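A single protein chain has been removed from this complex, and every other one stays in its place.
For subunit A:
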Amino acid sequence: MNELINTIAIVCMIVVTISIALLLYRVIKGPTNPDRAVALDAIGINLMGMAGLSAILLVTTRLNDVILLIGILLFVGTVGLAKYLEKGVIIDRDDD
């Protein structure tokens, strides 16, 4: 049983890695910056998957924090990027 889970986790990991490699192609190639931003976001999600798989492989719960953190950071980061790409600034100055 354990053997099966391990094997599946490793296979999944390799698949996720390939996915990261392909996303890397998109980040590098572009052609536009929004493409790259989205690709980076997707890499982050792959990262979450990777962390989960590692947690299964290492039989630990400590990586669960990491997964949650990646989630929140990705959101913040992507919003920041999006704002930058749209407006050119991230933090607006107070208008009042």
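Methods note: a contact is a pair of C-beta atoms (placed from the backbone, for glycine too) under 8 Å apart; a residue touches a chain by one contact, two chains touch by 3 or more; residues count from 1.
Operating definition for what follows: contacts and distances are computed from a predicted model.
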There's a gap in the complex where one chain should be. From "Light-independent protochlorophyllide reductase subunit N", "Na+/H+ antiporter subunit A", "Energy-coupling factor transporter transmembrane protein EcfT" or "Alpha-ketoacid dehydrogenase subunit beta", what does UniProt name that chain? "Na+/H+ antiporter subunit A"
May I ask you to list the residues on subunit A that touch the chain which is not drawn? 10, 13-14, 16-18, 20-21, 24, 27-28, 30, 33, 36-37, 39-40, 43-44, 47, 50-51, 54, 58, 60, 62-63, 65-66, 69-70, 73, 76-77, 80-81, 84-85, 88-91
